[in-house]
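What follows is a set of notes on a single structure, which appears directly below.
Only one protein chain is missing from this complex, and each of the others stays in its spot.
Chain nomenclature is as follows: A, B and C, assigned in order of appearance, with residue numbering initiated at 1 for each chain independently.
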Amino acid sequence: MPPVGLLTESPEYAELPWAKLSGFQVSGWDIAGNAHRAAEDLARVGVLPRDLVDLCGDLRDRLELSMAPGIPDRLDVELAQEASRDRALLKPAQAVEALRQDIRQWQRESNLRRAAVVHLATAERCKSLSDAWQDEAADPLELLQEQSQEISLGLLYGIAAVAEGLPFINFTPAVGPGVPALQGMARRKGVPLLGNDGKTGETLMKSVLAPMFRDRALRVMAWQGYNMLGNKDGAALVEPERRTEKLANKDAVIQNVLGDAPIHTKVGIDFVPSLHDWKTAWDFIHFEGFLGARMSLQFTWQGSDSALAAPLVLDLARIALLAQDRGHAGPLTAAAPFFKNPIGTQEADFHRQMTALRSWLAG
Amino acid sequence: MPPVGLLTESPEYAELPWAKLSGFQVSGWDIAGNAHRAAEDLARVGVLPRDLVDLCGDLRDRLELSMAPGIPDRLDVELAQEASRDRALLKPAQAVEALRQDIRQWQRESNLRRAAVVHLATAERCKSLSDAWQDEAADPLELLQEQSQEISLGLLYGIAAVAEGLPFINFTPAVGPGVPALQGMARRKGVPLLGNDGKTGETLMKSVLAPMFRDRALRVMAWQGYNMLGNKDGAALVEPERRTEKLANKDAVIQNVLGDAPIHTKVGIDFVPSLHDWKTAWDFIHFEGFLGARMSLQFTWQGSDSALAAPLVLDLARIALLAQDRGHAGPLTAAAPFFKNPIGTQEADFHRQMTALRSWLAG
Amino acid sequence: MPPVGLLTESPEYAELPWAKLSGFQVSGWDIAGNAHRAAEDLARVGVLPRDLVDLCGDLRDRLELSMAPGIPDRLDVELAQEASRDRALLKPAQAVEALRQDIRQWQRESNLRRAAVVHLATAERCKSLSDAWQDEAADPLELLQEQSQEISLGLLYGIAAVAEGLPFINFTPAVGPGVPALQGMARRKGVPLLGNDGKTGETLMKSVLAPMFRDRALRVMAWQGYNMLGNKDGAALVEPERRTEKLANKDAVIQNVLGDAPIHTKVGIDFVPSLHDWKTAWDFIHFEGFLGARMSLQFTWQGSDSALAAPLVLDLARIALLAQDRGHAGPLTAAAPFFKNPIGTQEADFHRQMTALRSWLAG
Partner (left out) sequence: MPPVGLLTESPEYAELPWAKLSGFQVSGWDIAGNAHRAAEDLARVGVLPRDLVDLCGDLRDRLELSMAPGIPDRLDVELAQEASRDRALLKPAQAVEALRQDIRQWQRESNLRRAAVVHLATAERCKSLSDAWQDEAADPLELLQEQSQEISLGLLYGIAAVAEGLPFINFTPAVGPGVPALQGMARRKGVPLLGNDGKTGETLMKSVLAPMFRDRALRVMAWQGYNMLGNKDGAALVEPERRTEKLANKDAVIQNVLGDAPIHTKVGIDFVPSLHDWKTAWDFIHFEGFLGARMSLQFTWQGSDSALAAPLVLDLARIALLAQDRGHAGPLTAAAPFFKNPIGTQEADFHRQMTALRSWLAG
């Protein structure tokens, strides 16, 4: 595996005590029960070379054997595989218990020394949390007892991970590591929390380009961003309930970097099935310069959603484990460059985020 | 005048003892003798509002009265106004003496307390310098005595500025402040030197975007940049002799930021008369991500060459004067974010350049 | 006035007996009462040269004097000038009578030999029509007697024009010339009808490009079109009720040209105030070629809404008058190249539309 795309493989950080990639083992929860098809699909649309997929057939078969059923949203039960459907019936506290047992079994079976949990599901429907969750001192396991089913599914995985002492990385727009009660639990258990919402494409570009306008004192009048996506994430985001938080994360960057003056912004995501995994975004930035001159910048980003996300997940797992080794507990703001909506900081400037990460890594 | 485009007017730097813009006086050397037409031209192509141009008629008339003839390249004598043609006949040492007298007269006439010289001419033809200029201890005024006419014209302005104790800012690709003999003279005279080659558009974008690829460990395979320009600078760059250095400056950024692996790059500049001042650039970046996935980014930058450059010139004049106040002599590397080919540093990452500038401004 | 943008000024059609542009007189109905500001606004955003606007001051003043109040939608009464508010209270039949009197007065005052009415209003809210209007034999003036206020305003202007024997050109998405009862009236009165919905930018591109895919047998899988507009039309289109018909017209072209296979299409219009009159559209076309190769085309169109529409209006007025001279009554399908949703034909291929127009012009 060539190290392209992995920050933690850069010569600059070669001396750090990273977990070895060759020793990585991947297990997970799957709702639809078709994880084995994912690599084939990516080869079919030209993301992965067919040879590589064939080469990794054994790996895939082993992965398949160790998968556990995920917890589907009750509205999606009919889309789930049979094993997952049963889990939709569990009460939240029971679901967390089931997830913890899965984790313990994976650790036992594969004789794992260390582990981290990454939440990678499709954007879930927004669900509100009761005020009790805003209290760092509250115990999530107790709060769950009184909780109806209507709770963020991502949070259940987070609680299970922290309860088992594993770092939790939220790569989705869901609330997860931003919830004070989970943060308190993580601090008490010595567990790092990383999130939210992986920054892989258009939003990465925003967090890189907006600082340029700030640093040249150019006035951004409008920033229109149009995203197209053809995979299952794209299909799910057709639902406004799922889309809201993701769009808010994508949009907030501009205002965060460029400050008080009102900027006309828009972020759209459209489902374009033929694109499959090839995420395509067009952004148009209209800005004013000296003496009122009106200028524009536009860009088109064409990337593979999977190929952009996968190495970040590996980087984050290694960073999370390093943080735990260093005794870090609770939100890790140093991981901000990887997220659209980083917990524990308002800094949306990618370069300032990288400066903070570098300083933490130098540590 | 609204402060859009001026970094030195940002609230962040409001406390610094900047020279007041309201007290600025502009004089200069003009070769073609048509500076008065420039603002009309910009209004005609929609860069400046007509009203503003009319409003500033008095200013322009006063400017016209105080202009001195510039020194044309001998190959361009027929393009020059009559007064400039005589200066083409001067030996280098005589030319510098004439420029120094112009400076002293402007200072006297306008009762100026402080001043800075900015070199803003169209890219000049490359000229080689003898080895004697590589010696910091050499005195440029003496070197000029033995110099034939074939010397960089930009350097003559630089020597005149430094000899008069004025900061010199080189906004063109010419050698200027990078010449050791001039640097030595500036150090001895207590004069800051800033340059080279203003970074206003496509190269600014490169220095902003290349760090993103580095920080995500994505492998840039090709970076093709196509520039179109319709003003006199664009017309002059049709000559390969004038173009070489500018293209090298625009191209070097990518390799500087992205390091050792060879990257296929290209920078072209084409003269497209109908665009006039509206510089348009299209860049195509082909990059490899995880497991060999091949992706691309493309951007189109449409900006007014004049509106982008003008505020940088004001910012640089203020920064140069501040540096002189602080006792800085010789190359000012803190000014790197403003230049394509900053003197005194190999750092091409715009954000690291800004970090250094901020730190210098903070004093 | 240079003839750029006017098809009817092409050397190819120089021999046709066009109405002379120098003899054109413009009058009209205005709801907001600020028509005099329009040219100033266009100069301010760089569409029209300031000098030209100044030059035409007299013309504008004369225009202002001859304007009559328009008929506002009742929901917009508060946006109308005082004179227009009264007209909102008129019953449909009374409104048409008022419009006819305006037309007669303009003809008298200016001693006009010929005239045509062009409907250029902002997209109006969709309104349904009773079945009676589907009958060519019905008399619109009688139908109006029984009509409540809730009727397409564009239709009222059309009825007034036809009743006065003037050609009617519908440059908006409104129903107008597509209504059978109006068509029947036009046939009986010897009046040409032209429409619907001027084709000036993105839809023009679609009707030009879609035939290329058809004629190369390439399979268009997705055609995503994103439009941004900053003028009053853009602001109005924020209302879904106004947007529906326009989007349908913009979208239908692709399926009409490319035929039966389902194509994933999307047309969006966003209001981006800073763009003002500078309509900007980005289209992304994803297509399949030989043996399943997946390719793409994207374009960005940046045009002035007014500068694109104005010459079409002049062309259409001349064509309408020529048609009337030739004795044409009812829908003029030869005018199809000018419209998004041409009446009387399903042909959406711009080039086939042009072939038909050329053949009609040749007589």
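Worth a mention:
The definition used in the following text is that a contact is a pair of C-beta atoms (placed from the backbone, for glycine too) under 8 Å apart; a residue touches a chain by one contact, two chains touch by 3 or more.
Bear in mind that the values here come from a model prediction, so they are computed numbers and not experimental data.
Only one of B:Ala35, B:Leu52 or B:Met221 touches the absent chain when the whole complex is considered: B:Met221. From the options C:Val47, C:Leu99, C:Met228 or C:Leu332, the residue with contact to the unseen chain in the full assembly is C:Val47.
Remark: the omitted chain is touched by one listed residue; of C:Leu308, C:Ala329 or C:Ala348 this is C:Leu308. By the touch definition given at the top, chain B reaches the unshown chain through residues 45-46, 221-222, 224, 226, 228, 264, 266, 268, 270, 272-275, 280, 282, 284, 286, 288, 294, 296, 298, 300.
Seen from chain A, the chain kept out of the figure touches residues 43-44, 46, 49-51, 300. Mapped onto chain C, contacts with the missing chain fall at residues 1-7, 9-10, 47-49, 52, 204-205, 208-209, 211-212, 215-219, 288-293, 295-304, 306-308, 310-311, 337, 350-352, 354-355.
Keep this in mind: only the chains that are shown with their structure count from here on.
Each chain gets one centre point, the mean of its Cα atoms, and the points for chain A and chain B are 43 Å apart.
Chain B and chain C have Cα centroids separated by 49 Å.
Counting only residues that touch two or more partner chains, chain A has 288, 296, 298, 300.
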